[in-house]
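The complex appears here without one of its protein chains, the remainder shown in place.
For clarity, chains are labelled A and B in written order, and residue numbers in each chain start from 1.
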Amino acid sequence: MALNRKIAYIDLSTGEVETAPIPVMMRKLYLGGRGLDIYLLYNHLEPGVDPLGPENVLLVSAGLLAGTLASASARSHLAAKSPLTGFVGSTNMGGFFAPELRWAGFDHLVIKGKAESPVYLWVHDGEIEIEEASHLWGEDTFETQDLIRQEWGDPEVKVVCIGLAGERLVRFANVRTGLKNSGGRTGIGAVMGSKNLKAVAVRGTMDIEIEYPEEALKYNKEIIDKICSTKFAQIMQRWGTMFIYGATNSTGLIRCRNFQLNQLVGGNIECEHIDEYSIGTEGCFGCSIHCRHKYIIKDGPYAGVYAQGPEYTSQGAFGMEVGCNNFETILAGNYLVNKYGLDTLETGSMIAWAMELYEKGILTDKDTEGLKLEWGNDEAVLEMVERIAKRKGLGDILAEGPLRAIERIGEESRPYCIQVKGMSNLHSDERPTPSLALGIATASRGSDHLRSRPAIDLYHLPEALLKKIYGYPTPYDGPLSSDYTTYEGKPRQVQWHEMCYEAVDCLGICKFHTIFLSPNLLGFDEFSKLIYYNTGLEISPQEVWEIADRAYTLERLFNIREGLGREDDWLVDRYFDEPTPLGLEIARNKVLDREKFKQMIDEYYALHGWDEKGVPRPETLKRLGLDKEPSHML
Amino acid sequence: MQKILIVDHERCTGCRLCELVCSVKNAGVSNPSRARIHIIKWEMEGFELPMVCPQCEPAPCMAVCPVDALSRDGDLERVVIDYDLCIGCKLCVAACPFGGMGIDTVAKKVIKCELCDGDPTCVDFCQPQALQYVPAGTVNLRKKREAGLKFSELMRRFAGV
Partner (left out) sequence: MKETKKGKEGLGKVRCLNCFERFEVAPRAEIATCPSCGWEWRISWPNPKLAKIRGPVWEAWEKLQTRGE
């Protein structure tokens, strides 16, 4: 059945490779993907180690349903201790790598130690070899993939690799596969770089058995029809996540000029502009939404460059946050970060922060070596990307990520750094939206919108519908409100989406097909059925929730073991002290209320069964079977 | 009327769902290497092309088969394999100019698209409609209509018609 994929333990220091089956019992506890990854990380990593040292453990995995008939079953997950936050490092990406890894016979690679010189892993039909990669060191993330494919004479080889940024240990270096897909957050690329691991290449031709092929086909078709009939999917099919900007910038829910403004007035960087550059759209494996554009830059220093994307996040990074109102800058910035292997979000945020410091005189021309870091200076922004990737001058400081950069620039820079747990916030302004603010404050991997963002909170959905969604699969009869500016019921929404996205990441399907941006998409019932038809495992919607709860709580335990406390689930003062200056009335003149925010966190902890310090209570651990962790079953 | 499977590569998003559903439908497993349709990609150029047996007439595979295991099924206008006769010599694989005749390495037999007995699964799942199964006589008119739409769009944009 679809479950007979293996786990491989690879020691780069000794060159030893061992493989083992994954017992069904572990599937029932953690499914796969992000769930099993956190289990493995918790069990194989010694607390307190240097994330960039050989003791860190890197996980490369595919979700339980990757490669099966579960709409967009394309997602891979990577994990390690994060060099950016020091807490759980975790990142998820689409493309074609995860199914290929499974066709090659593996679900999880546990990579330890450090190679003496650059290497890459060659995983193919049940075999794993460690290959020399000195000739690839220094190559960008596009070339690297191509060179490996040429080496094996097989254009079907799928590669996850790092670029220059990962090699230079930029703490927010990402990992990349294909032209577009990036495992961006938490600096997993730097972990690969620290291990001298340039890439993981896979090629497989082994069957993934589908337990009930006919039913799975029928059900998958049903789901695709359902997804494609939603308005949301139709917009995504045309313009990808960039469509979000239309509504959020109109309302005043974006960040502009490093959090000084909440709207790009006169903004001219909407998704519609991509039509001028696009030569079509592309999908991840098995996906009917195909949200990424293939584009060719027309003018400027990058004229003629072919790339894919960009996403909402790059609009923020190279648009509103740095005060640029030029679509081509976004296209060029997106290309550059992808080429060098940098997290687009973190890169944009670090540059925007430096720009505000420059404006305030905390950074001077001397620090920037004459580069005018002024709002809207497109050239300076793109030049800073290069400097970060190459760790040149100020770029070397910014490459260290928010917290270490504050230490080097000085305390006076701290208030302007918009981060949680040492990771920069998405380029959206959460001051008018307590639910979204709670989500980023509490997310396990640091400030993050893909851990728990209840984006549908922005839609003013009727209360009856909210009750239906959030009262299932575990009961909830507390308050819920259609008004996104209130604090009522928001902790439940955050918890619910946390569980939903955790389940999704364990299964290896795409969040955009689930209740993320539309209430009419897949939820726990559908997850349960997909698991059954594809793998034969009978796991009820309630059990899916419980698995998600277990995995999420284990992430919490991991973070606590690394020193996390309640104070880390908090936002910077600007959220509470500086009111939003722009936007529609609903979003203007808004700050978060400290007291109410504190109460939300209390309520959120209580929903999870955590005490007021955010530590899971003994009875919670018992209920989830976590009281004996680390249990070393794998 | 006789129907044919047509490929419009401009619409293809390269998702490979067709490969997946083809292998599940025909082999009961997920394994594109056992599928009868494949998406050939030039990743660095952003070009993807679905490749599948075009059911040639006359068909080179039929011509070279030494034991007449390949025959034309008149109703569906397709080439089918009779596995009772097939001796596995793979001459057809060599003769096919498109790679439409393939080898299933697990089942150890030659495979080709047989149009799912008149209801191609890939077409059913291809959301952007890069794959279509349409009456042969309407193909040219459909193409003309599509081209006409593009043309009228351009006229509107540039001539204000």
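Convention: contacts are C-beta pairs under 8 Å (C-beta built on N, C-alpha and C of every residue); 3 or more make two chains touch, one makes a residue touch a chain.
Since we're looking at a predicted model, the values are computed, not measured.
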- Among the displayed chains, the hidden one touches A
- Note on the structure: Considering the complete complex, of A:Thr68, A:Thr251, A:Thr433 or A:Asn534, the missing chain is touched by A:Thr251
- Item | Options A:Gly267, A:Gly300, A:Pro519 or A:Gly609, residue touching the unrepresented chain | A:Gly267
- Message: Out of A:Trp239, A:Phe512 or A:Phe597, which residue would touch the omitted chain in the full complex?
- Response: A:Trp239
- Since one chain has been left out of the picture, which residues of chain A touch it in the full complex? 231, 234-235, 237-239, 243, 246-247, 249-251, 265-267, 270, 272, 460, 584-586
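The rule is simple: only the chains that are shown with their structure count from here on.
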- Query: For chain A and chain B, what's the span in angstrom between their mean Cα positions?
  - Reply: 37
- Query: Which of the residues in chain B end up touching chain A in this complex?
  - Reply: 10, 13-17, 20-21, 24-25, 27-34, 41, 43-46, 48, 105-106, 121, 124-125, 127-128
- Sort out for me which residues of chain A touch chain B in the complex. 2, 67-69, 96, 99, 103, 142, 145-146, 155, 178-179, 205-210, 213, 216-217, 220-221, 224, 228, 279-288, 290, 294, 306, 308
